[in-house]
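Before I ask anything, let me first share the structure, which is written out below as structure tokens.
Shown here: the complex without one of its protein chains, the others still in place.
Take a look at chain A:
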Amino acid sequence: MSLSVPGEAARPREARRRRGGREGSALTPYLYLLPFLALFLVFVVYPVGYGLFVSMHRWDLLAETRPFVGLEYYRNLFDPETPQSQFFWNSMKNTGFFTLVSVPLLIGTSLGLALLLHRPIFGRAFFRSVFFLPGILTVSVMGILWRWMFDNQIGLVNAVRTDLLGMQPLPFLSTEGLAWVPIIVGTVWWTIGFNMTLYLAGLGNISQSYYEAAEIDGATPWAKFRFITWPLLAPVTLFVFVTTVLASFQLFGQTLVITAGGPNRSTQSTIQYITEEAFSNNQFSSASAMAFLFGLVMLIFTYLQFRIMARDARGEN
């Protein structure tokens, strides 16, 4: 991808002049990078390498021997007889389900809100703040709040169902499938403000002249959205999509607080299961193997997203 910028041709000469003038050494940029390289080695490369070592040994800090077991813990994840395989892939399925359902919701609702709040309506600043505010809460506060709202017996949702609508209460927190409702609704409520703000910024950058031209041509509001707003918001949508997918993959706190992964592990996320395997079961090697496999899946997704982004940028050029 290359962006054509006016005056680009003049730059190499300028750069050569600067390099020849003050710094004088080709090593200089690398010296500037050195502190970051050191941090990168200590906090990224070493932990990743050590994690890989842990996942291939029967590892415990206190053990006298830490025998090499090769890919045993990775193989366990593909052996249907082991609980690790059963629960890891169950948690992957749960995380995937959450991502699949929540991402379109998180993008759609935040875009809708942004479109509404971009108009010069009364109390616009107030509503913008109201929708942004939940995002400042910690996950535990948000989780407790939505657990109460959807409690089988004392929750507001069931109180409305029984007392106002005369219906039977629904046991949201202890029914497989239904337990996702408070988690997904809570997450949308909690994170909608951030995406909305990004979309508002994107909308602010679209020149009014496009809309004026479209109006002269007699375009309907839908046509204006379809052919002006949506394509020009594409870079924002891509950014929102990538960050929301990554955040959804990292689902942890919401399920931990609202359902504790239950009922019957039906809402247990991958990170939650890895944490359980490491710190509740003290199986650090097994947890490391899971983390690497999970990381690999995330990497593939990120790669695909970058491919899409690159293609989009080429298309725009």
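Convention: contacts are C-beta pairs under 8 Å (C-beta built on N, C-alpha and C of every residue); 3 or more make two chains touch, one makes a residue touch a chain; residues count from 1.
To be clear about the criterion, contacts and distances are computed from a predicted model.
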Request  = Determine which name in "Molybdopterin-dependent oxidoreductase", "Peptidoglycan-associated lipoprotein", "ABC transporter substrate-binding protein" or "Anti-sigma regulatory factor" the UniProt entry assigns to the undisplayed chain of the complex.
outcome  = "ABC transporter substrate-binding protein"
Remark   = Touching the hidden chain, out of A:Thr28, A:Ser207 or A:Asn281, is A:Asn281
Inquiry  = For the chain left out of this view, which of A:Ile154, A:Ala223 or A:Leu304 touches it?
reply    = A:Ile154
Note = Answer key for A:Ala26, A:Leu61, A:Ala125 or A:Ile216 versus the chain not shown reads A:Leu61
Ask   = Where does chain A touch the missing chain, residue by residue?
value = 58, 60-64, 76, 81-84, 147-148, 151-154, 168, 171, 173-175, 260, 262-265, 276, 279-283, 286
